[in-house]
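All protein chains of the complex are present and in place, except for one that has been dropped.
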Amino acid sequence: MTLEAASPARAAPEGAGPRTIPDRLVPPWRRFAASWEAMLLGVAATVFLIDALASPYFLDLWNLSDATFNFTEKAIIALAMAFVVMAGEIDLSVGGTVALASTAMGAAAAAGAGTPVLVLVGLGVGAACGLFNGLLVARLGLPSIMATVGTMSLYRGLSYVALGDGVYKDYPAGLAWFGQGYVWQMLSFEFASFLVLAVAAGVVLHRTTFGRAVRAIGNNAFAARFSGLRVERIKLLLFVATGLAAGLAAVMLTGRLGSTRPSIALGWELDVVTVVVLGGIDIQGGSGTVPGVVIAAIVLGLVTYGLGLLNVPGIIMSIVVGLMLIGTIALPILVRRALARRRTA
Amino acid sequence: MSAVGPAAAPDGLDLRSLLARRELLLVAAIALLLAAVAARFPGFVRPASLGNTFNDTAILIVMALGQAAVILTRSVDLSVAANVALTGMAVALLDVHHPELPLALLLAVALGLGLALGAINGLLVWKVGIPPIVVTLGTLTVFRGLAFVLSGGAWINSFQMTPGFLAVPRTEVLGLPLLSWTALLAVGVAGLVFGRTPVGRAWYAVGGNPTAAVYAGLDPGRARFLAFCFSGALAGLCGYLWVARYAVAYVDVASGFELDVIAACVIGGVSIAGGIGSVAGVVLGALFLGIIKNALPVVNVSPFAQMAISGAVIIAAVALNARAERKRGRVILRPHRGATP
Amino acid sequence: ADIRIALVAKSLGNGFFEAADKGAEEAAKAIGGVKIVYTGPTSTTAEGQIEVINALISQKVDAIAISANDKDAVAPALKKAMGRGIKVISWDSAVAAEGRMLHLNPSSNELIGNMLDKLATDALPGGKGKVAILSATATSTNQNTWIGEMKKALPKYPGLDIVATVYGDDLSDKSYRETQGLLQTHPDVKVIVAPTSVGIVAAAQAVKDAGKIGQVFVTGLGLPSEMAGAVHSGATKNFAIWNPIDLGYSAAYLAYDLVKGAKAEPGAALPMGRMGQLKLDAGTEGAMADPFVYDSSNVDTFAKVF
C-alpha cells in the first residue's frame, strides 16, 4: 500500500479553484515521533540499557531467548485481547480458558490422542470458551466485564471438577516442541509464533476493513451499527479469537510444562490486560495499535527478566509493573495538562 | 382538545414492588438453597450453624458494601483485597512490634490506612482521570507488593500477636461474635450513608446520569473519590478483622477475594452500569455466596466443584440483572381513540 | 569465584523455607567459598518457579536445590538447567526423577506416614476414634505421599478411622473454613491431622474458636514457633517436624558435593557435613533423619529457633 496521497503536490493554495483538502497535515513520521509507541520504544530501550548495566548475564543471546518464554504465551493472548478491548469489551476469562483447554488436552492425551489431535483439542476448547463468552456478551448483551468474571470461575472450576487433585502428565513427546522447541537457532517456536501473529494482528487491525470496523465499534458502537457494521457478529468473532489465542497459549504452556493441573495459568488475565493497557489500547475502546501492544509485552518481559536476573522477588516486580502501568498512563495526561495550563497562562 | 397531557400519574407502587422483587427473589433463592442443604444435612440450618455462616460471611458483607458504593458510581475497585492484605499486615506488624499500643489505636490505623489507600485510587481516578479499572489493576499489585515490602515476606503468626488483638473478632456479645456485630454495624452505617446522606445520594445520581449530576451541582469525580475512600476504609477495617480472625498475616491474605466481593455486589443486583443497587441487595448477595461457600463442604459436594458453581451463579445473576435493566420500550402509541372530537 | 548454589523455595515468606535458608547459609560458611542464592516465587505456583529457574539458568549458577510446587511442571525447565551444566537436586518436595539428579527427603516418607498415625493415636483418648485429614493443595506431592503412607501404615494402628480428607490449599482462611466444615459434618471426629505447617495452625485456631478444645485435637506437621500458642491453648497435644535448618544445611551440602564432582547414582553415599551421609536408593532418593516430636515440654525451646 502506498501512501502517495501525502505528497506535497496536493496542498493547493487556499482560495484558488475548488478547495482541495490535504490528506494529512502532519507527516506520518512526525505523528509517530509523538506517539505512545515511540514513548514505549524509549522505555524499552531504557529498560534494556539498565538491565544490561545491572546484570552481567543479560547480554547473552541464549539468555535473551530464554527470557522470551516468560511472557510469550501471555503476549499472544494479549494480541487478541487488544482487539476485544479495542472494541470496548474485555475478557477476564483467559486464564480459566487456558486451564480448561489444557485439562481437555490432558484428558485427550490420557485417552491416547496423538500430538496433532491434542493441538486441535486445545485450540478447539479455547475457541469454544471464547464462543460462550461471545454469546453471553453479543447475544445476551451482558456487560463483558461481569460475564467473563463469571466464566473465569466457571472454566477453571470445570477444570477442577474434571481433574480434582489429579494431574495429567503423560503427554506425547511431540507436544513438548510447542512449548520448548526451536524453529531456527535460538528462535523458539513460541516466540516465532508470537512474531508471526503480531504481524498478522497488526495488518488486520490497521490495514483491513475488519480492523477498521473493530475500531469504529470501540469508538461508537451505535454509529458503527448505523453504518451497517454487524456489531454483534464482530464482537462474537473477537471473543472467539481471544479464546482461540488462549487455546494456543494452552497448547504452548502444556508443552512447556509437560503437565496440567487446574491451577495452571492462574491470574493471567490481569497480566494480559496490563500488557494491553500499557500497550496504549484505550480501556474504553477505540484507539491503540498492535505495535504498542507488542512493545509493551517486550518491555514487561525485559523488566521482569532483568529483575529476575538480580533475584529480586517476583512481588517487587509486580510493584514495578503496577507503578509502570499507572505511571505510563498518568504521565502523558499530566504533562499534557501542564502544557495546556502553561499555554493558557 | 385532544392534546391533553396524561392526566393521571402512573402508579408508582408497582415500581417499588418491582425493586423489592429483586431482593425478594434473593431471599427466595437463599431459602431454597438452605432448604436444599438442610435436606441433606439438617444440622446446617440450626441457629448456631447459621450464625457461624453469617460470621464467616461478615467480612464479605462489609467489603461488598464498600464495593457497592464504588460500582454505583460506574467504577470498580479491584484493589480491595490487596488493601486487606496491606492494612492487615501493617496492623499486625504494629501489634507485634508495639504490643503496648491500645487496640482502639490499631483499629483507627486500619481504618485510616485503608481509607488512605482508597483515597489514592480515588485521586488517580478523579484528579488524573485514569479509568478506575486501570488504576485499581495497578494499585492491586502495588498494595500487595507493599505488604511484602513491609513484612519482608515473613508470616506473622498467632503466637506473635497480642491476645487482645486476636480476641476482638471472636469475643461474643449477646451470643454473637463481635465480627458479626461489625458486619451488622456496617450494614447499618451503609444504610444511613446510602439512603440518608447527601454523599450516598450523590453516588446514585452520579452513576445514574453523570451529566445530570453535573447540572445538579454535584461533582462526579468527587463523588467517585469518596466512594473509593469509603470502600478503602471498609477494606482497611476488614484487613484487621481478617488478620485477627484467622490469626495470621501474610502477603497472600485474601488473594483473589476482590472477585468474590464484586460477585456479591452483582448477585445483589448492583448494576455494573451504575446508579442501581441497594444495601439489602448487597447483603443478600453476599449471604448467598457465603452460604454456598459454607454449604458445599457440608453437603459433601466436592470442593472442586465449588469454583464452577460460583462461576455459574455469577453468570446467572448477571443475566438476570441485564434482563431487569433492559430498557422497557416507551409507549408512544396510545389506545386508539377513534375520531377526535 | 565462589560456587553459587541456588536454594529455591516453594514460595518466599514461608517460615519453613526461611529456616532452611539459615541452614544453607550455615553450610556455606562451614564449607567456605560457597554463596547461597535464596529465591523463589511469591505464591506457590509452578509457573512462578519456572520463571525463577530460567533466571537462575541465565545467571549460570553452579547448582539449584529446589523444593518443587509441582513435580512435573518444573521438570522441563530443570532438565534444561542440567543441559547447561547446572547441578540440580530437589529437597523437601520432590521433582520428577528426570528433572533432578537426586532428591533429599526430610525423612523417609514411610517414617512420616507412620509418625502421623502415631501422633493421631497418641492424641486419641484410648487410642481409638475418628480422624480427619487437612491437606494443603490437592496437588502437593509430599502431602499426597505422606497421606498415602499414613493409610498404608493403618493396619498397625487399628484404633484409627480416617473419615475425610479436605484441602486447605495452604491458605489460612481456606484451611480454617475447611476445618469448620469438618467439625460440622463430622461432629464425632476426635483428631485432625494436618501434615502442613499452614494448615495445622489454621486448624488449631478453628478448633479453639469453635470451643472444642479438649474434644478435638489437632496434630500433624508444624513449626514450633507457629505452634507454640496452639500447644499452650491445648488445641494441640503434640506435633512433629524435622528440623528445616538441618534440611537446608543438607541440601546445600549435597548440591556442593555434586558441583565438586560427586555422582548421584543409586547406592551412592554423599556427605552432608554434620548431618552425616545421604544414602541414595534405587530412585536416587535419600532420607535425612527421623521427624522429631514436639509437645508442651519442649516447644518453647524450639520456638526460638524456627
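Note that the chains take the letters A, B and C in the order they are written out, and that residue 1 is the start of every chain.
What we mean here is this: a residue touches a chain if its C-beta (ideal position, glycine included) is under 8 Å from a C-beta of that chain, and two chains touch if they have at least 3 such contacts.
The working rule: contacts and distances are computed from a predicted model.
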Chain excluded from display, named as in UniProt, from "Heme exporter protein D", "Sugar ABC transporter ATP-binding protein", "Quinol oxidase subunit 1" or "4Fe-4S ferredoxin-type domain-containing protein": "Sugar ABC transporter ATP-binding protein"
Visible chains that the absent chain touches, using the contact criterion stated earlier: A, B
From A:Leu25, A:Ala111 or A:Ala173, residue that would touch the chain that is not displayed: A:Leu25
Sole residue of A:Leu229, A:Leu248, A:Leu278 or A:Leu309 that reaches the chain not shown, by the stated touch rule: A:Leu229
Positions on subunit A contacted by the hidden chain, ascending: 1-5, 18-26, 207-210, 212-213, 215-216, 219-220, 222-230, 286-287
Absent chain, residues of subunit B that touch it: 1-10, 12, 15-16, 192, 195-198, 201-202, 204-205, 208-209, 211-219, 275-276, 329-334, 336, 340
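Just so it is clear, only the chains that are shown with their structure count from here on.
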Identity of the chain that, by mean CA position, is farthest from subunit B: C
Centre-of-Cα separation between subunit B and subunit A, whole angstrom: 31
Intercentroid distance (Cα basis), subunit C paired with subunit A, Å: 39
For subunit B paired with subunit C, centre-to-centre distance based on mean C-alpha positions, whole Å: 38
Overlap residues in subunit A, where contacts from two or more other chains coincide: 164-165, 313, 315, 318
Overlap residues in subunit B, where contacts from two or more other chains coincide: 148, 153, 251, 304
Of subunit C, residues touching subunit A in the complex: 12, 37, 39-42, 45-48, 50-52, 54-55, 57-60, 70, 72-73, 75-76, 80, 137-139, 144, 167
Footprint of subunit B on subunit A - complex, ascending: 90, 136, 140-143, 145-147, 149-158, 160-161, 163-165, 262, 267, 270, 273-274, 277, 283-284, 313, 315-316, 318-319, 321-323, 325-326, 329-330, 333-334
Touching residues (chain side subunit A, partner subunit C) in the complex: 55, 57-58, 60, 63, 66-67, 69-70, 164-165, 167, 169, 176, 179-180, 256-259, 261, 263-266, 304-305, 308-309, 311, 313-315, 318
